[in-house]
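A single protein chain has been omitted from the complex, and every remaining protein chain is retained in its original position.
Lettered A and B in written order, each chain numbered from 1.
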């Protein structure tokens, strides 16, 4: 299952039933748990002096697609899945079942919860703090420097179940609370309270997100989305979500 | 013409005079017609359970630049040309002489006509339907989910000869008609009628696109562009365009 052209350090720990594609490079101190798949041309465990620990741990059943680059110094949970050409820098803690789209970029020192899903071209700046079950759609950009360039980086914070639609820009230090929904192309300069819809550039809180209805069935509330969208989540999660009062 | 380091499946059909660069991977059921060139580090024919047909067909004289990834399940016409680091997913029908810029991303189940040209970083969401002779400039993003996340994806439709300038965002299900021109950085939430100029965020139809003049010669109408810009088109097309009444 390990392609003969792959270059694997003898100091890497490769689990059972791991597939490593052609022309991959796995450096020292990488731990790939059982049942992982690494696409061709991927390089895992690049060394950087910025890494707090000289180790890269990737959990069971993860799928790294081709041409991806992951540095040493991060701990990534089971069921991690990436598109192609992604980069993940050092010192990030990534929960289980997290998904990155193609060309996704985690710039380092980030914290990402469980089941958070990013589409293509999402750029997560250093020191971002993203909760669980968050959705980041294409070309979302989380920044961190209020007066660039500076040494005073302030990461963005995003609460559980929040949704950031395509091309949203979040300014440094902004806090987006649980269940908030940010409309496409918005520029978020101020904190967004729980469950609110935020829209515009310059943007503002518009209303409760729970007012929005599904485009194909106006009888169904669109948000919180966990009441209606369940693909890829555990039965336990779904049961809990359905049992929550509205 | 096939580099010795390339890995070519014995079930791939490689035409005459095809060049395949170093470290390429060509999987089963890929058909590369005559005179194609595949840049280094490209992987063609990746298998996905989402593909409707277990085949990838790429037409004569196509040029795939390096580090590109094309899945099984698409049919691509002659004269296809890509930049570097592109991704094309399954079930897309792509006409002849289509051009993708570097990091272009066709997300799958798309239909693209002939001679449509995209610059760098264009992201075409699933179920997009793009006509012929369309221009998509850098960082154009075509979305598909009106209440993300959902299962109700509604692709964008773009008519022939339309122009979408840099950083344009098109919202799900929007129809942009033939000869429309969308100004840079616009957010398109509503349909755009034939031949109109649309601009802004929130944007609106501003005027007929035919009012615009060339920056370097105000005597020449800028749109429809086919009356004045002919590089890379066939003599037949050009003659027809010039003979159309204004």
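Assume a contact is a pair of C-beta atoms (placed from the backbone, for glycine too) under 8 Å apart; a residue touches a chain by one contact, two chains touch by 3 or more.
Keep in mind that this is a model prediction, so the values were computed, not measured.
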Statement: Given A:143, A:157 or A:177, the correct residue touching the omitted chain is A:143
- line: Across A:29, A:82 or A:107, the one contacting the chain not displayed is A:107
Message: If I consider the whole complex, including the chain that's not displayed, which of A:56, A:69, A:112 or A:181 touches that chain?
response: A:69
Task: Over the whole complex, note the residues of subunit B touching the chain we left out.
output: 5, 22-23, 40-41, 66-67, 83-85, 102-103, 117, 120-121, 135, 137-139, 163, 165-167, 184-185, 200-201, 212-216, 222-223, 225, 228-229, 231
Message: Take the complete complex as the reference. Which residues in subunit A touch the chain that isn't displayed?
response: 7, 23, 25, 41, 43, 46, 67, 69, 85, 87, 103, 105, 107, 121, 123, 125, 139, 141, 143, 145-152, 154, 169, 171-173, 187, 201-202
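Keep this in mind: only the chains that are shown with their structure count from here on.
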- prompt: subunit A to subunit B: how many Å between their CA centres?
  reply: 27
